[in-house]
Every structure is written in structure tokens, then in C-alpha cells.
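What you see is the complex with one protein chain gone and the rest in place.
So, subunit A:
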């Protein structure tokens, strides 16, 4: 890996074995390899069900890699996420790899501002700094201030997605994974997200995204990677 490489994926494969369905095996990824450099934004393209989200989840350690290596630059170190201990993966998630999913996992009773500030706090910012960062992102994403002290359980899909985005952009992660970050947003908020992505690239973040919205993809992507469906194998 060179100095500018943030992520190098080598021969990544993923097969699900469905034990409840007669141990049927579903191969989703087979020998995926690519590199990602500082300031790049790689868009994953391919039909629905081809494994784009599976790839993202594997890169976050949410799905176990079946074979291959996921080399992530962490300061002066290079860590193989596919072989790292759970503690090391959690450590990478605190400071190095950010992930914005399509859906917000709501925690009962916890207000929006605290949910957004939490990753920044865990990355080592003081309470005051984390809250300040959360406020500025929520404002930028046009979430009305009167909602900030409410738990987001009752928010609309677009509002929840903006809470999720604020969470993901509150920490300057070197590697950012965005799974359809603009799916439920209106055009003005899509433009805010394009702005956030451009700023992240400018500070040197490497980004991988699934962008169904062609306008967003064309605005932010510097490269694309095709993810194509594999034929299902018999057990």
C-alpha cells in the first residue's frame, strides 16, 4: 500500500450459508479487488441484489468476509479488517471508518442531538465540541431545531436519514461508507449532502458510496466499480 492508499481490498469473497434452508449456499461476492486513495469517491454500480450493500457491510466488519483481505490504513498502521479482533474492529469504527446506512437505528428515549453527538464523543471529542458539531450539522441539513431534543422515532424517513447523515459526518473519518445517503431526501437536502461529500474529499477522506440518484453520483464520484450478480450455487 502506498501512502495515499486508504483501503486495499484483495480477493474478497462472501458466501452466505443458509442453515435454515437446507444449508443452501448463496455466493454474493467472489474475488473482489480494488484500491481506494485519499480524496477519491468510488461509486458502486450494478443492479439491485448484486451485492453492493453486502460489500459495504463487509468493509465495515458487519458481515464476516469469507475469503480475502481488507487492508485499512489506520494512522501509520495497516490493519486487515477481515482478520482483526472484534476490539480492533470497534477501534477502527471509532476513529477510522464511518458508515451511513439507509436506516436509522433508533434508541428509545435518546434525543436527536445526543444521537448525533455520540460518534464524535466516542472518537474522543469533549462533550461540548461533540454537541457543537452535532448542532452545526443538523442545522446544515435543515432539520428544524425544535426537533433536536426529541428522539427521532416519530420522524419522517427523510428526517431520520438526515439524523443519520449528521451522525456520519460528525467525525472526520479517513474512510467513509455511504449506503444510499440521499434516498429519501428532497433536492435542496441532496445538494447539502453533495456539499458534505465534496468537503470530505477535499480534506482527504476516501469515500465508497451506493448512489441510486444519478445526479448525486455524477456530482461526487471520481470512479465507479461494477458489482454484478453471481449465479447461485447448489449446496
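Definition applied: a contact is a pair of C-beta atoms (placed from the backbone, for glycine too) under 8 Å apart; a residue touches a chain by one contact, two chains touch by 3 or more; residues count from 1.
By definition in this document, contacts and distances are computed from a predicted model.
Undergrad: Choose one: "Iron-regulated ABC transporter membrane component SufB", "Phosphonate C-P lyase system protein PhnK", "Fe-S cluster assembly ATP-binding protein" or "NADH dehydrogenase". The correct choice is the protein name in UniProt for the chain not shown.
TA: Answer from the UniProt record of the missing subunit chain: "Phosphonate C-P lyase system protein PhnK".
Undergrad: Who touches the missing chain here, A:1, A:90, A:150 or A:228?
TA: A:90
Undergrad: Return the single residue from A:18, A:83 or A:228 that touches the missing chain.
TA: A:18
Undergrad: List the residues of subunit A that touch the chain left out of this view.
TA: These residues touch the chain not displayed: 16-20, 57, 61-64, 86-91, 105, 107-110.
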